[in-house]
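Missing here is one protein chain; the remaining ones are kept as they sit in the complex.
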Amino acid sequence: MGILQFLFWLLSAVALTGAIMVLASKNPVHSVLWLIVVFFAISGHYVLLNAQFLAVVNLIVYAGAIMVLFLFVIMLMNLNTVIETRKNLWMKAAGIISGGILFLIMISVVRSSADMVSRTAQLKEGSIGLIETLGKVLFTQYVVPFEISSVLFLSAMVGAVVIGKKD
Amino acid sequence: MNAIILSAIWGVVLMFCSVLIKNKGVYRHIAALGLLVILAGNIHETYHGSFFNIDTHEMLRFSRFGLFFNTILLAATLLYVLLSGRDVEKAGGYVAEYFTLIFFVLCGASILTSFNTLLMLFIGIEILSIPLYILTGSDKRNLRSNEAALKYFLMGAFSTGILLMGIALVYGGTGSFMLEVPRSAIMGGYKGVSFLEVTGLLFLLVAMSFKVSAAPFHFWTPDVYDGAPSVFTSFMATIVKAAAFAAFLKLFEARVGDTSAAVDWKLLLSIIIVSTLLIGNVTAVFQQSVKRMLAYSSIAQAGFMLFAVFSLNDVAKEGLLLYATAYSLATIGVFAVLIKMKDVTFEGFNGLARKNPVLAATTTICLLSLAGIPLTAGFFAKFSMLSAVIKTGTYTWLVVVAVLFAAVSAYYYFRVIQAMYFKEGDAQTEEVTGGFKVLLIAVAALVILFGVQPQALLNWFYF
């Protein structure tokens, strides 16, 4: 086991633990903090794949900006006193069953994918995630979706102003 | 391309209008003008090519079907703005912004009729959805509107998550975002069906079913349609739903064939269709409010439109065009009247025929079309959907089920007609202008025209 594999397993373990803790934490602030841990672990995976730009952007955008806004909302709503909403037992059971079935499907898919077996990720090589390659691809091959997504952001912005402005 | 670019531009124009023009009454005229421009641009593109020469790297592909679908959507929106534009002004304080958002939705819709990669599908779906969350919540003082917006937003966010997960899995299975991947080009030259791709498509099926409000992913529909201001419900239930169906059809047409060895898509879809028809129709029977009844009926209609995705043949494509037209026309007409009603329960319609015969008559024609009575557009729409199913040669029992539920649907549509014509009452309406009545009559005339001569529409498609 080389150092890269070791890091891979470590990061995966951290990501999974973090993700489970996001759900298991009673305190929403803790959930958000665990989510940040997950983002860090995923950024670590990006670095292993030599996608440094993606790694750092993942941190800046998700961990640095979006999660801060989450924290804002949660802190201001003062959700730290645990309010356990009562849930119907049947709903819980249905949720567990359907979630479990989905989980089973995903596992069996990964196990039985003949096209995936014997494939490994490219560690430490490949230039897809580097800023130069990404920039070039974004402005040539993917320029149409890139530009059109500005309409998406514009509409979200207009919406935020419409909703947020005082009448 | 014309429709995408022009509608985005016109949205921005309207944003500036809200700064420059203070008179709220002007916005809907500007919007109508914009729609005319976009419609003209789109028709020009259909026959002579686009104004814009853009290399999309095969991200978008403009087929005759997509462009014609655009024309239908744009014309329906134009009709909608002309009929209900005045009511948009009453929905909230930001009239120009609402029109802006409507134009952005159109931009998203025209992406959905022409996407050729899953990336564009995602962007299109998002541009289509996000303005709707806002429009749903535009009545800020109304708790029900707020609740509807939040519900819609949260559920929509989940379905987007599923959509993205599906896209990621399909990408993992095929190594490409393109709709049609040559099998030889799939990762590593693997010949069989990729399980990742199949699972991804299942996720996509779920997400798209959510967007078109097919059971069992329909739970948001009644609350959202009921809670949103009626003007925007009308828009959501017609243009947006039709666009989502165009995308659904396009996606499955391209992808299903290759994976049908692994999954019986027809079985899955028939389950979804039957449950959609069942839930939509049966629940609609028990509603007291016409608005909520229309929400459930839109679920039921979605069940019928799903037959297009089920059969995936040329008849189905034609059928979807017809159905989108018939359904949009009729629903816009019914909602235009509904918005004018003071009381939207069934009782509120009592005696409308005596007070305002034009409104009652046109509403009746639209409702008959929704029920699929012969001589209205709805009949041929339903007929071509069912003949598409028969043409596939499998699952023909679905036709029987569909006809049965169409009969059930007649019950609740006729309840409104009964209330208007045969019940004593004092139906209160807001003031109705002469122009509004003329337009309503035009809508009813179109419904009957396409009911007698459906070829009038389809000829346009082919020539």
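All chains are identified by letter, namely A and B, in their written order; residue positions are counted from 1 within each chain.
Keep in mind that, in the parts below, contacts are C-beta pairs under 8 Å (C-beta built on N, C-alpha and C of every residue); 3 or more make two chains touch, one makes a residue touch a chain.
Heads up, the rule we're going with is that contacts and distances are computed from a predicted model.
> Could you tell me which of "Transport permease protein", "Stage V sporulation protein AB", "NADH-quinone oxidoreductase subunit H" or "ABC transporter ATP-binding protein" is the UniProt name of the chain missing from the displayed complex?
According to UniProt, the chain not displayed is called "NADH-quinone oxidoreductase subunit H".
> Using the touch definition given at the top, which of the shown chains does the missing chain touch?
Touch partners of the hidden chain, whole complex considered, are A.
> Would you mind spotting which of A:A15, A:L49, A:A63 or A:V144 touches the chain that isn't drawn?
Residue touching the absent chain, from the options given: A:A63.
> Tell me which stretches of chain A touch the chain missing from the display.
Touching the missing chain: residues 1-3, 6, 27, 29, 33, 36, 52-53, 56-57, 59-60, 63-65, 68, 71-72, 75-76, 80, 130-131.
Heads up, the rule we're going with is that only the chains that are shown with their structure count from here on.
> Which bits of chain A are touching chain B when the two form their complex?
Listed in rising order, the residues of chain A that touch chain B are 105-106, 109, 112-116, 119, 140-145, 148-149, 151-152, 154-156, 158-159, 161-163, 165, 167.
> Along chain B, where are the residues that touch chain A in the complex?
Per the stated touch rule, the residues are 4, 8, 11-12, 15, 54, 56-57, 59-60, 92-94, 97-98, 100-101, 104, 107-108, 111, 117, 119-120, 123, 126-127, 130-131, 133-134, 137-138, 140-141, 169, 172-173, 186-188, 190, 192, 194-196, 198-199.
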